[in-house]
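Working notes, structure below.
The complex appears here minus one protein chain, its other protein chains still in place.
Chain IDs A, B and C follow the sequence of writing; residue 1 opens each chain.
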Amino acid sequence: MKDVYLITSGPHVHSTDSIPRVMYSVVLALLPAVAVSILFFGAAALMMYAISIITCIAAEAACQKIMKRPVTVTDGSVLITAILLAMNLPPSAPWWLVVVGSLTAVVLGKQVYGGLGYNPFNPVLVARVVLLISFPVQMTNWVSPAPLFSGIDMVSMATPLGEIKTELLTTGAIDLARYNYFDFTVGFMGGSLGEMSVIALLLGALFLLYRGYITWHIPVTYIGTVFVLTGIFWMYDPTSFANPVFHVLAGGLVLGAFFMATDMVTTPVSPRGMVIFGLGCGILTVVIRLFGGYPEGVAFSILLMNAATPIIDRYTVPRKFGYTRPDEAGGAS
Amino acid sequence: MLSAILTLAGLGFLAALGLAVASRVFYVKMDPRVATIADILPGANCGACGYGGCGAFAQAIVSGEGKIEACSAIDEEGAHAIADIMGIMYTESEKEWAVVLCRHTDGGVANTFDYVGISDCRAANLVGGGPKACPSACIGLGTCAAVCPFGAITMSADGLPIIDPNRCTACGVCVAECPKNVIVLAPVSSAVSVHCSSEDKGAAVKKVCSTGCIGCGACVRVCPFEAMTMENNLAAVNYSKCRVCGLCVSVCPTNAIRDHRDELKVRKIAVIGDDCNGCTLCARACPVDAIAGNPKEQHTVDPARCIGCGICADQCKRGAVSMITVDNTEDEASGPATVVGGGGR
Amino acid sequence: MGHFVLLIISAVLVNNFVLARFLGICPFLGVSKKTETAVGMSMAVVFVMTIAALATWLLQTYILIPFGIQYLQTIVFILVIASLVQLVEMVIQKVSPVLYQALGIYLPLITTNCAVLGVAVLNIQKEHTFWEAIIFAFGASLGFGLALVLFAGIRERLDLADVPKSLRGTAIALITAGLLSLAFMGFAGLVK
Partner (left out) sequence: MMGARKKQKTYRFQGGVHPPEEKLTAALPTEAMPLPEKIYIPLSQHIGAPAVPVVKEGDRVLTGMVVAEAGGFVSTPVHASISGTVTGIVDYPHPVGRNMPAVVVESDGADKLDEKITPPPDINSLTGEEIREIIKNAGIVGLGGAAFPTHVKLSPPKDKPIDTLIINGAECEPYLTADHRLMLEHPEKVIGGARLLAKALGVTRVLTGVEKNKMDAVQALTGATGSDVAVVPFAVHYPQGAEKQLIKASVDRVVPAGGLPMDVGVVVQNVGTAAAVYDAVTDGMPLISRIVTVTGPGIRTPKNLRVRIGTPLSEVIASCGGLAPDVRKVILGGPMMGNAQFNLQVPVIKGTSGVLLLTESAAEVLQPGPCLRCGNCVRVCPMGLTPLMFARYTELGMFDEAAEFNVADCIECGCCAYECPAHIPLVQYAKYAKAEIQNRKRKAAG
């Protein structure tokens, strides 16, 4: 191609952003929480991550081969799905549960819609909900953290959210005194692999915020809404409703708010839409947690708001520069 | 039992009464023929008729404003069915197909730059008129194939649209969307086209393309029917005069004029019947000396030489020469052409 | 009052007619291609369902039961629903021909929409009072509308997606409807 110049439409310079860069940044941001889970659950956790990563990548590559499309497993997006999926499973999950979840996430959640960018629902949450409904026993068999090299055996236990739900149903009141918020924050909270440590999650989230790959709108409104709403109920009746700090720290709220409710593909694009999305997630989570049958509502809430995203987007198209609504015309300087 | 009968009857009566009143109040005139006609129409919504889709066209036909002929995609059976519904006449229009008047792949048209961007001719045309060295050349990004509602266009590996005459309905969508205007509709029966759209001077064309029209005028001179015209250095076929003899094809020095008779299965040859009295008029008129025979004896046509121009048929005072359609596509090399159908001229 | 609120929540979210009871799937798939049409259809269904519930409840209570002819329930209900749908159809055709065109065959099909008959029958089965019946029907139709509009939004976005050829159209719509139904299962247990 000597003497022939390249012609493209402008702009002729580009920021350093690219899809792999975005995706691997998210992977990087997940690593602290991954590390904590491996620390606490040892080889079992490591195994789960390995199975989900291998299955997800293989499933994505296979789908793309079948559809005769370019294989894009190296762009990092499937890696995020794999890691988040493992994080959404209980540490005691058998290998086949991980495999079924991975296949569901990649095939049903993503590839049937044409792959990255086109799926209406968060693939990880689709998988989590499918598993939760299909295999309720395996999906709610929680074990206590058993730190690596500590010699402690994993014993069966309930998640804090599950515990208070049962307690409320059986005794009509709840007692939060046994919970130590320090454990929640650092990583002794029972629950899914990724829910262990709020600090580790926040560390990653701060990195993403700093890099600009997520914005504050969804996580802040989401967690804020949960805090305020649970606060109102707690003030109304502290014996049957847990306090807002408990609700924010317990369960998958932090993981969901920063890493799944911020999934670009399945959430609104405009800041206004994001705020509505966060509000909706918050309200639904509180409703499900406090009044619903499931102790945890994060996954369902985000999925439901994913479904509402096209409608939100439709009504939150940014106002274009210089556009005045007919009823405002004349008022402008 | 009685109460049951009375209840149902009473209810039925009440509902009927309510609906009867409502149908008065909310009466809207609807012509059932619209739906029937819409069902018959091809449903491709190609817009060739000039209306916003088949439904709107059906409405237009019923209102008497739309003509069935405007639909290029409908088959004859459907057209007649609509004509019957409406009680009007349907006159079949000359069948047309879309022809790409560019062969940049054969002509070796180079790229003046590397284009990277939206893979659509209309978008590429906005960037310096597309990368092809010939400003009139097909850009080759396949916009026509993408917009064709009938899947009649495929792109060759090196970027030239190939039109399937069996699928093309001459709806004209590709013609309208091609930014270089290299696609035109041409009658299927006149299967000769000048495959070049450049109005540049011959030297300029030669520089960028080996199969472009250089405006030499050889075709104009050879045409026995004055069907070739030369305007702005570009030859064009006047389809109302063209008799599809293919002489222009043979004289064109750059092979810009091409013959699609076999592809379209419209190749004709002359056959001389028993009525021939050997007057020799045909033999003398034949531009390619394909007719032989002694005077006063029945003449014969050499099918290998006959170009199907039909001059002999015009000359014959006894109507002894008929033009028949032949199919050469099967096996061109061996044996005489198979006769697929008759038809005089 | 709180009772009615729970009834509505139950009908809209927990026992959503489309996504939890799987009633009214035909119009749910048929008219969810465009949001505007979905909104129009939802309004038509809200009207038909509520009025049908009202009429059928009255018929059941004051005619069928007193005369002991409950076995006529299905045919009587269908008669009422069919007449109502006819009426709505005429009104829409008069008021908004565009919507009429867009709804097409699905408008008369509300007649056979099992959701409408379902509401009427459920009202009797659950021994709802008059107001409960109306609130329940209203909630159920709102739930139908919510599911329809959400689904229409998603389908409009799917039009822009690069869905594999073999899955385009109804296939992907059904998969999506399934996933939406899964999401609605989160409301399980909300109302006992």
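Here, a contact is a pair of C-beta atoms (placed from the backbone, for glycine too) under 8 Å apart; a residue touches a chain by one contact, two chains touch by 3 or more.
Since we're looking at a predicted model, the values are computed, not measured.
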{"item": "Partners of the unshown chain among those that are drawn", "value": "A, B, C"}
{"item": "Subunit B residues that touch the omitted chain in the full complex", "value": "112-113, 116-118, 120, 122-123, 126-129, 131, 135, 146-147, 176"}
{"item": "Absent-chain interface as seen on subunit A, which is shown", "value": "4-15, 17-19, 21-22, 72, 75, 114-118, 213, 264-265, 267-271, 317-324, 332-333"}
{"item": "Residues of subunit C (touch criterion as defined above) contacting the omitted chain", "value": "160, 162"}
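In the analysis below, only the chains that are shown with their structure count from here on.
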{"item": "Distance between the centres, which are taken as Cα means, of subunit C and subunit A, whole angstrom", "value": "33"}
{"item": "Subunit A and subunit B: spacing of chain centres that average the CA atoms, whole Å", "value": "57"}
{"item": "Centroid spacing, where centroids are CA-atom means, of subunit B and subunit C in whole angstrom", "value": "50"}
{"item": "Junction residues of subunit A, two or more chains touched", "value": "none"}
{"item": "List of subunit C residues in touch with subunit B within their complex", "value": "59, 63-64, 67-69, 72, 75-76, 79-80, 82-83, 86-87, 90-91, 93-94, 97, 101"}
{"item": "Subunit C-touching residues of subunit B, taken from the complex the two chains share", "value": "3-4, 7-8, 11-12, 15, 18-19, 22-23, 25-28, 30, 55"}
{"item": "In the complex, subunit B residues that touch subunit A", "value": "111-118, 126-128, 131"}
